[in-house]
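Here the complex is missing one protein chain, while the rest keep their positions.
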Amino acid sequence: MEQRPNVYTDDKLYKRLLADKDITIDDALENEMVINMGPQHPATHGVLRLVLRLDGETVLSVVPELGYLHRGYEKMAEDMSYIEYIPHTDRLDYTATLCNNVAYVLAVEKLLGIEAPKRAQYIRMMAAELSRIAAHMVAIGTYAMDVGAVTMVMWTFREREKIQEIFDKLAGARFTTSYTRIGGVGADADSEVLKMVKDFLDQFHSSLDEMDKLLLGNRIFIERLEGIGVISKEDAVALGLTGPNLRSAGVEYDIRRAKPYLFYNEIDFKIPTYAEGDCLARYFIRGDEVRESVKILYQVLDKMPQGEVMANNPKHVLPHKTEIYSKMEELIHDFMIINYGINPPVGDVYFSAENPKGELGFYIVSNGTGQPWKMKIRSPSFCNLQALSKICKGAMISDVIAIIGSLDPVMGEADK
Amino acid sequence: MQFKELVTEKLKNQFSDSIVEVTDFRDDLSVLIKKEKIVEVAKFLKDDGDLQFAMCKDITAIDWATRKKRFTIVYQIFSLRNNFNLRIKANLDEEPWQIESVTSVWPGANWYERETYDMYGVIFSNHPDLRRMYMPEGFQYHPLRKDFPVLGIPGSLPLPKVIK
Partner (left out) sequence: MGLEAKLNKDGFVTTTLDAIIAWARKSSVWPMPMGISCCAIEMISAADPKYDLARFGSEVMRFTPRQCDLMIVAGTVTYKMAQVVRRIYDQMPEPKWVIAMGACTSSGGMYRSYNVVQGIDQFLPVDVYTAGCPPRPENLINAVMTIQQKISKTKARDFQDIPLLNLETAKN
């Protein structure tokens, strides 16, 4: 085997190291240290990169750097029709694919001025809530793993796997679902799916309690989170935090209640809030939200009406595949929608929905053609990350891990 | 409906000559103002006791490509107290494309303005830290401008060097 060069014996390398002027070792104890964290780091939830300035172990300042997953979503949207873009919304917040699907089609429907049938809206609600549970399962699992409880991620993924099985049946794909359509949903939820949801919910409560018992009986977990990363109510609002992170700071703002979309106004649920605004509150709130989602899902299953799942609006809504091949009218409409698009009126709308991470907003500018002139995605993770440098200031370096986990960013939508 | 009229009225009273247009499409109220007044309008909207638009949810730009006033800056702001979304727009009429930053009013606007600068090349004056948000430093173009191709400009972004 070839002799490897050794830093200590190889003269050339050693001299080069000595000649390196970037390293100063005059007084190692007095110097502040700048360290790099990420973009490849197990605790940064993807490809977030932080540059930290440290004094010993205390964080003096944090500069997040984004863009390692910038895929050009908004540019691509300008080049494709409204229907073509649905699969792209899956990959925004990839832990809660169906929530994104629902938010996007609702934004387009607001622009078009159409509404999906009631059953479709109920199915969307069911899908979004299941997706919320799935997203929070990832959030709680990876959060606990970051602060040292590796077992947790196995338990939460076991539950998540059951939800993905339901998606497999409902949408035909377990992960990137692309299930919703403009004016409805891709396929009806048959009785088998509804039974699967019911069975899942029935056993979910006990496993959720089990998870809580595992974590909250653990002193290390509590002590690493309690009182860490506190953000005040005023700061949270000023920095534009939304979702669980805002509610854990004591602001009762949930779009499902504030501006009810779908049929959330017919559903009875609580909005959990905590006043503390620390990492532990951000853990509790996710658990509570999952419990509320379970309550919502039971009601949705009870109230699910019968009927169509696609709106009857041939100029904007794609006809069913079986009809395209047997009826002339439908064939023409299909051809027009696919080739020329759905041509919404000229104007701009902003629609936002409550996603697991916060407020996902779509700002669409239409110039009357089949493609949007401009599509802006207001992604919650991006805004939540903005608070990071404020929260981390003065914390210990080990707290930074807990704080990132508690803010729960998903880089897919933060970088877009 | 009542709050919508209140906002319009208050704005018109306070800034009678700076409000260019008020539109209401699909129940979204949007106000087009002159770009010089953006910070004043923002301060007023935030501090007024009845309105209290304390949260800036989003800032972006629209590139109209062929129009003389090429860029429109769009602000989505939100009043928690009144549960109301308002959209403020301001047209940029000539080069250099520049507008006053609103970070002094809404600290959360910081990253949105950086993002808009990165994507459109609009300069926000008095911004504390106007760097690119997503694209690497040294990248010369602004991708969301309409004259930038979707597939990018070959050679503008380097691939890593492969050492054998």
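Labels A and B are assigned to the chains in the order they are written; within every chain, residues are numbered from 1.
One rule holds for everything that comes next: a residue touches a chain if its C-beta (ideal position, glycine included) is under 8 Å from a C-beta of that chain, and two chains touch if they have at least 3 such contacts.
Computed from a predicted structure; not experimentally measured.
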Handout entry: Touch with the omitted chain, as defined above, among A:R158, A:K198, A:K213 or A:K393
Key = A:R158
Exercise for the section: Spell out, residue by residue, where the missing chain touches chain A. Expected result: 1-2, 4-5, 7, 13, 39-42, 46-47, 67-72, 75-76, 87-88, 90-91, 94-95, 138, 153-154, 157-158, 160-161, 164, 174-176, 411-412
Practice task
Name, in rising order, the residues on chain B that touch the hidden chain in the full complex.
Solution key: 134-136, 143, 148-153, 157-163
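One rule holds for everything that comes next: only the chains that are shown with their structure count from here on.
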Completion exercise
Expressed in whole Å, how far the mean CA point of chain A lies from that of chain B is 24
Exercise for the section: State the interface residues of chain B toward chain A in the complex, per the touch definition above. Expected result: 25-26, 28, 30, 54-58, 60, 62-63, 74, 76, 80, 83, 85, 87, 106-108, 110-111, 115, 119, 132-136, 143-144, 148, 150
Exercise for the section: In the complex, go through chain A and note every residue touching chain B. Expected result: 66-67, 70, 72, 74-76, 78-79, 110-111, 113, 237-240, 242, 251, 253, 258-259, 347-350, 352, 359, 361, 363, 365, 373-374, 376, 378, 382-383, 386, 415-416
